[in-house]
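Removed from the display is one protein chain of the complex; every other protein chain stays in position.
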Amino acid sequence: MAALAGGLAYVAHRFGSVLHYRWDWGSLGGALLHWSVAHHAWRAGLLLEGLEATLRLALWSSVLTFLLGFGFALCRISRSLYWRLLGGLYVGFVRNMPLLVFLFLFYFFLSSQILPLLGLDRLGHGAGPAARFWLGLLFGPPRELSAFVTGVFCLALFEGAYVAEILRAGLQAVPRGQWEAALGLGLGRRETLWRVILPQALRASLPALAGQVILLIKASSVASLISIPELTYMANEVSSSNDHVFETWTAAAALYFVVCFGAASLFARWERARGTALAAGPRA
Amino acid sequence: MSPSRGPERASRPALARRPRPPERYADARPGEIIAASPGVAALGALGFAATLFVLVWLAWRGSRDLGYAWQWYRVPHEIFRRVGGGWQAGPLVEGLLVTLGVSLRAMVLALLLGLATAAARLAGTPFLRGLARAHIEIIRGTPLLVQLYLFYFILAPLVGLGRFWTGTLALAVFESVFAAEVMRGAIRSVAPGQWEAARALGLGERTIWRRVILPQTVLPMLPPLAGILVSLIKDSAIVSVISVFDLTNQGRNIISDTFMSFEIWFTVAALYLMMTLSLSTLVNGIERRVRRLRA
Partner (left out) sequence: MSGRGGESAPDPTAPAIAFERVSKWFGAHAALRGVSLAVAPGERVVVCGPSGSGKSTLIRCVNRLEAHDEGRILVEGIEVDDDPRRVRAIRREVGMVFQSFNLFPHLSVLENCILAPMRVRGMARAEAEELAMSYLARVRIPEQAEKLPHALSGGQQQRVAIARALCMRPRIMLFDEPTSALDPEMIKEVLDVIGELAETGMTMVCVTHEMGFARRLADRMVFMDAGEIVEAGPPERLFRAPEAPRLRDFLAQILRD
């Protein structure tokens, strides 16, 4: 503890006396919000634009992550060895690899081999202004769409393996008697899974899944390395153009913190509310 | 609830939960859940192998048709190369050693920092407890990459830290939070009866900590801490961003020279897989042994 305090004091000392760093939070204002003369309105600065892209990225990759995770969780608990091996290979491969390596591998693969086939660049050309607004809000600018889609797929394919493991654990934690009771009543395997096992598994895995969403928001920062203009990428841009490295990165970190901590608190509150509702017994 | 990080952490509450009392034939699954017949299983395995073969073949054909020239024969050169009469580590092995160096150093630092944080949370003054809490929440609430940039752009020039140590320190601070949570959890999992029994014997607080509580926490802590080391190895790839020549960065460099994207990334992935899998196997071994020791 003393060493830590000493270290901090030393840093502060360097900060104050050696570098004579001139604080200038004002310069950061434009990166958050700026007055657009052309539009006569406040416009989001680069950092807020980046935040928007981060949230967009997190939203779509969350959706895809859960779909993929669910599919692979089903593979992992399948009766057929074929699906179990397939699911096991994917989960084992992804979970033992750094996100960065996975991202570079798939970025190259997707962007050079798969995406050109989809013709995403032409998408939205024929759309009207209203449609364009919604497309822009949901998927970002059309010219960045193909990079955006690559990013979403990379993140989702990566995090999907972790979600698959969470869901598999949840599914397998449902007591065996639940299967037996449902099958014994004459329900089929699929109905048993869907109506009896899955609701219980989801309930048990919700905290872990919520945590996974926050992990995904944080992991999306790595997408800056494949040139997706999200928050981290923008912070890099801003800090190299305005030379106020400290303020810019602090602001970026603060934005991430607000989003992640806010989401975590929301999930926690929701979890508590759900807990008390369950404990109360009869349902409305 | 606070965000957990990866299933290594996500599954921790499940581990802490008591196992269900064994049913009469706990190992026998209902006939409908797992196929029993070995014939069907063999068919599944065969089908799986066939699928893999077809996938690889399709990828091979498809990429060749698109003009990708496979050059696997050049990869061994990047792992070991012959110089003069002897063998020398290629860039990939050099990177591997840097990755291990960063990870192990960061692990030691993370353990120390984690211990301090856990101690502050458990036994500190309100101020220290608040500080530890803030440390944990801030680290958990921001991406590792942003933390790395903060260290690299701000702390490193201030104290004159090199890139290697900047990366190591950033990783250590990041993982220390998880180490702290593991330690705190292990200490709190010691039954309250242990405190009561030790106090009733008239032992002092310090003796109780040193002789009764801490010794009981060491064994249960080992598997999750080893899990942190596995995460650390994977997370350490991020230091390539600040030009530390670890495995990932060496891979990027080779690719920019040779354009063998697939070959190199698959090799790099395989090398990471080797490290994490062998560590995970070790962890499983430790876990089994720990369970036997505690039983």
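Per-chain numbering from 1; labels A and B assigned in written order.
Assume a residue touches a chain if its C-beta (ideal position, glycine included) is under 8 Å from a C-beta of that chain, and two chains touch if they have at least 3 such contacts.
In this text the structure is predicted, and so the values were computed from the model without any measurement.
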{"item": "Among A:196, A:209, A:234 or A:252, the residue in touch with the chain that has been omitted", "value": "A:196"}
{"item": "Residue of A:52, A:144 or A:180 in touch with the missing chain, whole complex considered", "value": "A:180"}
{"item": "Those residues of subunit A which, in the complete complex, touch the missing chain", "value": "175, 177-178, 180-188, 191, 195-196, 199-200, 203, 278, 281-283"}
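Everything that follows uses one rule, which is that only the chains that are shown with their structure count from here on.
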{"item": "Rounded Å distance, subunit A centre to subunit B centre (Cα mean)", "value": "20"}
{"item": "Contact set on subunit B toward subunit A in their complex", "value": "1-7, 9-11, 13-14, 20, 23, 29-30, 32-35, 40-41, 43-45, 47-48, 51-52, 62-63, 66, 116, 120, 128, 137-138, 140-147, 149-150, 153-155, 157-159, 234-238, 240-241, 248, 251-252, 261-262, 265-266, 268-269, 272-273, 276-277, 280"}
{"item": "Subunit B-facing residues of subunit A, complex", "value": "1, 4, 10-11, 14-15, 18-19, 77, 79-86, 89, 93, 95-102, 104-105, 108-109, 112-113, 162, 165-166, 169, 173, 175-176, 179-180, 183, 189, 207-208, 210-212, 214-215, 217-222, 224-225, 232, 235-236, 239, 245-246, 249-250, 252-253, 256-257, 260-261, 263-264, 267-268, 271"}
